[in-house]
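Worksheet: one structure, shown below.
Removed from the display is one protein chain of the complex; every other protein chain stays in position.
So, subunit A:
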Amino acid sequence: MKQPYGIDRDEVLALEDLSVGFVHGGTSTVLAHVSLSIRRGETLGLVGESGCGKSTLGRAVMRLLPSNAAVDGEIRLLGRDVRAMDDREIRRLRGGSVAMIFQNPMSALNPVLTIGRQITEALETHTGLRGRAATARAVELLHLVGIGRPVDRVHDYPHQLSGGMRQRAMIAMAVSCDPKLLIADEPTTALDVTVQTQILDLLAALQEKLSMAILFISHDMAAVASVADRVAVMYAGRIVEQGQATALLLDPAHPYTSGLLNSVPSVDGAKLARLQAIPGNVSAGSAEAAGCSFHPRCRFAVTGCDAEAPPLADIGDGRASRCWLATEDWRPDAAARGLAT
């Protein structure tokens, strides 16, 4: 594909100033001025709670938003403008160079078609493989995702598989046409912990093998920590912090990131009398409210936080934090220890 001059050849996906609103009477803003990019072979973890806009972002990339969505900004996929594509082009893209896996494989798989048929269908649409060759490739793919006895399993229907197996089958389908970008929307949320670990390992291993980029959407910080190279934390439709996964997760710079990490208890170490909860709930702040959308729940909020929204400030080492207090050195965990003494 011809790349316009000046564009990073390894860039797979870039969002620039993406905003999405839904029109129903008035307009509600779900995503506000989001910019991010993912390069070849890289995993970007997109973290946030329900309603923060992370799934809307994934769907916007695939152009799967409902017709009342008002989209603004640029979505550049493999150097091309997704919003300018015609229907034929976008159909070729979906399931081809961009694939998506969802939280609940049972609702994403067709219950009346065998696993094998669902994979060969994608192969026929996107690669031209047919008949025995397609079936052979489906068997290969099931083997690739760690499903035992794939020769028999291609004839199984979704209900004959366990939850973990179904998620593997869905991953096999997603990677069948060698995607450049895989959008994984909460792929481990519905699974048991032991199976979650397997699926996360599988995704990491597949990525290395196929060198695809992954947009990993999840509310689970630990799941994100297992796979992501970089992390973007979303709150009420905006990115509030982003940076390298290790630095961000071990040393959070935004009060919300630190709050999310601290509200989960550990299985070893001393038991706490109370968990450190973030007060209030997400609806307490929204993308349209004046000031920082997190300030009503923030223990560090100061005068001014309610008046003007902070910018996503660069704090060095490729990190950014949307907080008036953010500097290179300010960290909420250290500040909280200061408050306590």
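FYI, a residue touches a chain if its C-beta (ideal position, glycine included) is under 8 Å from a C-beta of that chain, and two chains touch if they have at least 3 such contacts; residues count from 1.
The criterion applied here is as follows: contacts and distances are computed from a predicted model.
Among "ATP-binding cassette domain-containing protein", "FeS assembly ATPase SufC", "Glutathione ABC transporter permease GsiC" or "Tryptophan synthase alpha chain", go ahead and choose the protein name stored in UniProt for the chain not displayed.
"ATP-binding cassette domain-containing protein"
Based on the whole complex, identify which of A:Asn68, A:Ser211 or A:Thr246 touches the chain you can't see.
Checking each option in A:Asn68, A:Ser211 or A:Thr246, the one touching the absent chain turns out to be A:Thr246.
Of A:Leu77, A:Leu109, A:Met165 or A:Ala301, which sits in contact with the chain we cannot see?
Missing-chain contact among the listed residues: A:Met165.
Residue-wise, where is subunit A in contact with the chain that is not depicted?
49-50, 144-149, 162-165, 168, 192-198, 201-202, 204-206, 208, 219-226, 245-246, 249-250, 259-261, 263-268, 271-272, 274-279, 281-283, 297
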